[in-house]
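What you see is the complex with one protein chain gone and the rest in place.
The chains carry the letters A and B, assigned in the order they are written, with residues numbered from 1 in each.
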Amino acid sequence: MTTSAPGIDEVRARTFPFPRRHFLSALDLNIVEANRLLDLADTFVALNRQTTKKLDLLKGRTLVNLFFENSTRTQSSFELAGKRLGADTMNMSVKNSSVAKGETLIDTAVTLNAMRPDLLVIRHASSGAAELLSQKVGCSVINAGDGQHEHPTQALLDALAMRRVFGDLAGLTVAICGDVLHSRVARSNVNLLSVLGAEVRLVGPPTLLPAGADRWGASVHHDMEKGIAGADVVMMLRLQLERMQGALVPSTREYFRFWGLDREKLKAASDRVRVMHPGPMNRGVEIDSDVADDPAVSLIQDQIEMGVAARMAVLATLAARLDND
Amino acid sequence: MTTSAPGIDEVRARTFPFPRRHFLSALDLNIVEANRLLDLADTFVALNRQTTKKLDLLKGRTLVNLFFENSTRTQSSFELAGKRLGADTMNMSVKNSSVAKGETLIDTAVTLNAMRPDLLVIRHASSGAAELLSQKVGCSVINAGDGQHEHPTQALLDALAMRRVFGDLAGLTVAICGDVLHSRVARSNVNLLSVLGAEVRLVGPPTLLPAGADRWGASVHHDMEKGIAGADVVMMLRLQLERMQGALVPSTREYFRFWGLDREKLKAASDRVRVMHPGPMNRGVEIDSDVADDPAVSLIQDQIEMGVAARMAVLATLAARLDND
Partner (left out) sequence: MTTSAPGIDEVRARTFPFPRRHFLSALDLNIVEANRLLDLADTFVALNRQTTKKLDLLKGRTLVNLFFENSTRTQSSFELAGKRLGADTMNMSVKNSSVAKGETLIDTAVTLNAMRPDLLVIRHASSGAAELLSQKVGCSVINAGDGQHEHPTQALLDALAMRRVFGDLAGLTVAICGDVLHSRVARSNVNLLSVLGAEVRLVGPPTLLPAGADRWGASVHHDMEKGIAGADVVMMLRLQLERMQGALVPSTREYFRFWGLDREKLKAASDRVRVMHPGPMNRGVEIDSDVADDPAVSLIQDQIEMGVAARMAVLATLAARLDND
């Protein structure tokens, strides 16, 4: 099962300086940069499938995961990405932090910064938190989700999963469905997919679409069947029940009936349709297990695998950028 | 104090492919395999006693500790075992995981699996959880305790501790005493010790012995003195107060009087008797500190030391097995 890994020199040769010092928004990338990053990520997918999934490209670098919100998969994904690149990797979760003692976000950031990390991954409940941090620290900041704003590495991994199935994304039709209102994933995907030339649709009940969604550069649909008609990709969003203030949805059962993706609704999409979900899924709420677990249509596991590889590409290029500064 | 460490080539030469892809039960090993694994573990005991306790045998491999129940010593033991073998090691505890967001055990496992770990250590409150996982993932699964079912690496480290004192375990008399009902440690020990030719006794009040214990291949005793008479090893089990539903025990004081091991009760055992306990101990409940802390009879600290070494042997052989698949 072991195939030959891309050598460190080869990967180093393909690694280029990230276009900015920080990765805060999917808008930080133009089409050329995005595709070059996806090319590099493909290399890391190959590496991670080998027995020895390690490349000491970031040896001596320090990566800090600073998570003010819990997230198994995103934090693990960055942790593994850092470790597989040989970086010293440290996790800080909010419960262990001085925030409980009354320290501010900025104090925490400035404290961390004084420890001379190279790469700081942050997730925070407030939109704009990552950008605020980036102005206070000397290291590179990666936005791993800030409020309802952006989650750019998710968009990158989603694009990677799509590109590996469909090739060039130009002209691809992607329907992003469900709770767009609370979704930074949706926003980052719209941004990056637009750059990559895909046609994006936002599909959901009016209560779960943000005001002004029609100005995001995507079409807006309030009917599921019409929204996914002919779509190449149907990306279901997690119904963020824990973030809902007030009753935006009558019941999860009602929600599934109108907006949950099942085999029947999926018939409206393209013959070659693939289904995506950023996870964790509410099975039987926004998606039926029958669809989610079907390897012929579901890219959900691929997304997770692509997550580690895409983050390795981001970390490697940001570190290369730091070398040049 | 520094002695020469076994070289990496020497250890690699002694490392063999684990007989199965997963290590779920002590029954996964026959006598030849078990002894070969114990031989390899002895090598790691020597390594861990040296200044440089590191051997990059698993460099580039990814080990994930997935613990749905807290456990200081087992998790730490696997973490150190992985790190000392050079693996990238990641801990996931249930509180940080998406399980809180409603994700199922299987979703968590499938998510992790997509990140391409090589070795997945799982502890879970449900019997059979480890086996269930092993059917869903591509990596090797190690059962670090599933409900009241099995905890096979504990049995392996216990056998290692015994073998280093007594040599061959064939014909050795081992009395396992106390709360057998709630103990996966007891079950795994009965399984492995039987394979290794020891005579095993289960000793405890009827309320703390499982129905059908007489069919485990061990003799059953409801009298402490008779149960440990002439025994070479007395293995005390932790009284699992936190798992007891209903009043199986009148009071811990009463329990100690009848079932707690003290110097007086120990007189019934063999002259060369050794005392064991998987920890953490309830001092003054199932065991008296006077016995537990006596280096002449207690193997309790040795068990912990053997734990790291035994787990290194398991990780190394499972990885060798993956190489061959």
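To be clear about the criterion, a contact is a pair of C-beta atoms (placed from the backbone, for glycine too) under 8 Å apart; a residue touches a chain by one contact, two chains touch by 3 or more.
From a predicted model like this one, the values you see are computed outputs, not experimental measurements.
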So which of A:I8, A:V32 or A:M115 would be touching the chain we can't see? A:M115
Of A:T62, A:N143, A:Q303 or A:T317, which sits in contact with the chain we cannot see? A:T62
Pick from B:I31, B:A229 or B:M281: which residue touches the chain that isn't shown? B:M281
Touching residues on chain B - with respect to the absent chain: 1-2, 48-54, 70-73, 75-77, 79-80, 83-84, 93, 242, 279-283, 301-305, 307-308
Missing-partner contacts on chain A, residue numbers: 59-62, 88, 90, 92, 96-98, 100-104, 107-108, 110-116, 118, 322-323, 325
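In the analysis below, only the chains that are shown with their structure count from here on.
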Separation of chain A from chain B, taking each centre as the mean of its C-alpha atoms, in whole Å: 39
